[in-house]
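As you look at this complex, bear in mind that one protein chain is not there, while each of the others sits in place.
Let's turn to chain A:
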């Protein structure tokens, strides 16, 4: 029998392989690592190299590993003259608003459906889950018609950030995550709090939320990465070039800006999510595993 270890047993089973089999396993693992390095780091390295190399050199020696004479001026040119700083700020506004709305809607809905359980709550939950099968890229056209004339209140949200923030809240998957997590909390606690006269609002803010950090982190990361990557919807909803986030602005710049400056701009657009990923790697990976097992 295998000795208990931190690693789950895989199809290699006991691990009592012959030397040939072990060598084969090792070389497959090494080859995979080389492949992953090439696919993961390679394009990023080439992008940074392209950003600091003179365009003529990039064209003449596309395979040169080191830039001839590195020029970092492209970054500041792109930041100021192409307006990348401005577009990054727009993205930040879009991301933080979408995150706030999505977190608020998911937490309140999850709390109501899991803890308070009003009558017909299950019907509402089923209707929320049903929207997962009609992804909103498919609804692009009618969502656009909705935001230019919102039903009941009849306001035009086009070219305002509300057009991005509010629809971001309609995320069935994060509602599901919140509800499932709250379902796993001990209900005795809620009943005791109720008996002690704790108000419903305090039940959420003082008891449920402090115990829910893991799921709040997963929802936040999903919300932030999703709205940072968003392209189609901002393209449709924000036509004012001054308001566009970096994802849309880059696509507009790609036809006009000099190539080395454009690539410097791309580096700056990619850097923040990569840094966030590097810092929160563990949580993101755990979150995905969590969603995968649950989903």
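The definition used in the following text is that a residue touches a chain if its C-beta (ideal position, glycine included) is under 8 Å from a C-beta of that chain, and two chains touch if they have at least 3 such contacts; residues count from 1.
Everything below uses one rule, namely that contacts and distances are computed from a predicted model.
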Self-check item: Undepicted complex member, UniProt protein name, chosen from "Sugar ABC transporter permease", "FeMo cofactor biosynthesis protein NifB", "Electron transfer flavoprotein small subunit" or "FUPA27 P-type ATPase"
Solution: "Sugar ABC transporter permease"
Self-check item: Residue touching the undisplayed chain, where the options are A:139, A:180 or A:283
Solution: A:139
Quiz item: Among A:170, A:185 or A:209, which one is in touch with the chain left out?
Solution: A:170
Self-check item: Residues in chain A touching the chain absent from view
Solution: 1-2, 7-14, 21, 25, 28-29, 32-33, 36-37, 39-41, 43-44, 46-47, 50, 58-60, 62-63, 101, 104-105, 108-109, 111-113, 116-119, 121-122, 124, 127-128, 131, 133-148, 150-151, 166-167, 169-170, 172, 175, 187-188, 191, 194-195, 200, 204, 225, 228-229, 231-232, 236, 246-248, 250-251, 254, 259, 262-263, 266, 269-270, 273-274, 276-278, 281, 284-285, 288-293, 295
